[in-house]
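Then we have chain A:
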Amino acid sequence: MSETRQTTDDAQATADSELAGGASPGTDQPLEVTSGETRERTREEWVEHEFEGEAKLSVSDLDVYYGDDHALKSVSMEIPENSVTALIGPSGCGKSTFLRCLNRMNDRIKAASIDGSVRLEGEELYQDGVNLVELRKRVGMVFQSPNPFPKSIADNISYGPRKHGDLDTGLLANLLGRSDDDAVDELVERSLQQAALWDEVNDRLDDNALGLSGGQQQRLCIARALATDPEVLLMDEPASALDPIATSKIEDLVHDLAEEYTVVIVTHNMQQAARISDQTAVFLTGGELVEYGDTDQVFEDPQSQRVEDYISGKFG
Partner candidate 1 sequence: MNVLPNSDGAGLRAAARRGLRRGRDFVDETPPDALVTVTVAAVSLLAAFAGFLAVSSLTAIPFAVFLVATGYGWLRHQELTARVLTLTTTVSTILVLGLILVFIFAEAWPTVQYATVNVFGVPIPGLRLFIETRWSPVTPPIQYSLVPMIHGTVLVTIIATAVAAPLGVAAALFLSEIAPRTVRELVKPGVEILAGIPSIVYGFIGFTILSPWAADQFDIVGQGTYLFVGIVVGLMALPTVVSVAEDALNSVPESMKSGSLALGTTDWQTMTSITLPAAFSGVSAAVLLGVGRAIGETMAATVMLRGSPGLTKPLYNVFYGNDTLTSLIAANYGDADGLQLSALFVAGVILFVTVLFLSIGSQYIEARMRRKLGGAE
Partner candidate 2 sequence: SGQSNPETDAPATEEEETDAPETTTSTPEETTESSAPQMLTAEGSSTVYPIANKGSSYWNSNAPPSDGEYWGSNDESTVPGWDELGAPDMRLADYFASLYGFEPTETQANPAFATSIGLSHSGTGCKSVRDGLVDIGNSSGPITAELGISEEERDANYVDHVLGRDGQPVVVSKDVYDAGVTELTGEEVRKIYQDEITNWSEVGGHDQEIYVVGRAEGSGTDTSFRLNMLGSADASMEGVDTRKGQNQQVATVVQQNDGAIAYMALAFTGPQVQPIGIEFEGTLYAPDKSAEHTIFDSDYPLNRDLHQYTTITEDTPSGTDMREAAFMNMFLTTFGQKVFVEDNNYIPLPDKDLQSEKDKLPSQA
C-alpha cells in the first residue's frame, strides 16, 4: 500500500502544472508519471486487435472536441461482428463520447465537433447525405439511466417500428381494417422475451412504463431498442443505476445478445467488463485509447503499465 502512496505522491510532485512550488521530478522509475497515472507513450500495437471475420464498425483517427476541449484523441479501432466489446476507463476519459460517435448521437450536442472516420460495414458515417434516421435504426442505443417513454409498456416497444411505418395501428388503420395489431402483439412479446422481461410484465403490457422498477425499465429500453431490429447495439453503462440483481440480469442479457448482435458496452465496473465482454478497449484520461484486445488478455496481462495500474485499482 505504501508503494501506491509513493507512486501517487510522485505523480503529484512532477506532473501537476497547478503546483506553484516546483518540486524536483527525481524519480528512479523508468516510466514518467502523469495525472496520478504513470506516464508512458501509447503504442500503436497495443490497440491492434486481431480477430476473425468482418469488422462491423471501423473507426479511424477519430477526434472529438467539445469547444476547445479535446475529448477524444485520434482513436482507431475495429469492432468485430456478433461480439461484446467493452469500453472501460476512468471517468471523463471519453467512453461515452466515443460510443455516441458510433450512431452520430453526438450530433445533438451543439458544442461537439467531430473529425475522423467511422464506417459501418464499410460505409462512411461522417459524410454528407447520411440518413441519420436509417443509421440509428441500424445502430441502436441504450442509455446509462433507463429512459422509457411515458407510455404503456407495449407502446414503448412498438414505438420504433410504428414510427418507421413498419406497423400501422392508428385509428384510421383500424377503421380501414388495415391494422397490424397482431403483428404488434407478436413484436412486443418477442422483444420482451429477448430482453428477459416478458415473464415479469406480460400481464400488464398496458401499464405505464414509468411504473416499472429501474432494472425492469432498463430491460424495457433494451427490448425497445431490439424491437427496431438493429444490427449494432450500443450501451452506455446500462447497469450503473441498478441494484446487483438487476445488474446481473442485464449482464446475462448482454451475453446472450452477442449471438445475434454486435454489442458495444461502456462500463465503469471492471469486474463487469471482465465478466461479459469478448474484447475490451481501455481509454485513459485525455481521451486516448490506450489498449484494445481480447478481454482475458487485457485484464490478465495488459501491455501498458498505465492500464495495469488502472485495472489493479491504483487510480481511477
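Behind the choice of candidates: all candidates are chains of the complex that A comes from, given by their letters.
Rule of thumb we're sticking to: a residue touches a chain if its C-beta (ideal position, glycine included) is under 8 Å from a C-beta of that chain, and two chains touch if they have at least 3 such contacts; residues count from 1.
Keep in mind that what you see is a predicted model, and the values were worked out from it rather than measured.
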{"item": "Options 1 or 2: the chain contacting chain A in this complex", "value": "1"}
{"item": "Touching residues (chain side chain A, partner candidate 1) in the complex", "value": "103, 105, 108, 110, 133-138, 140-141, 143, 145, 147-151, 159-160, 163-164, 208, 210-211, 221, 224-225, 228"}
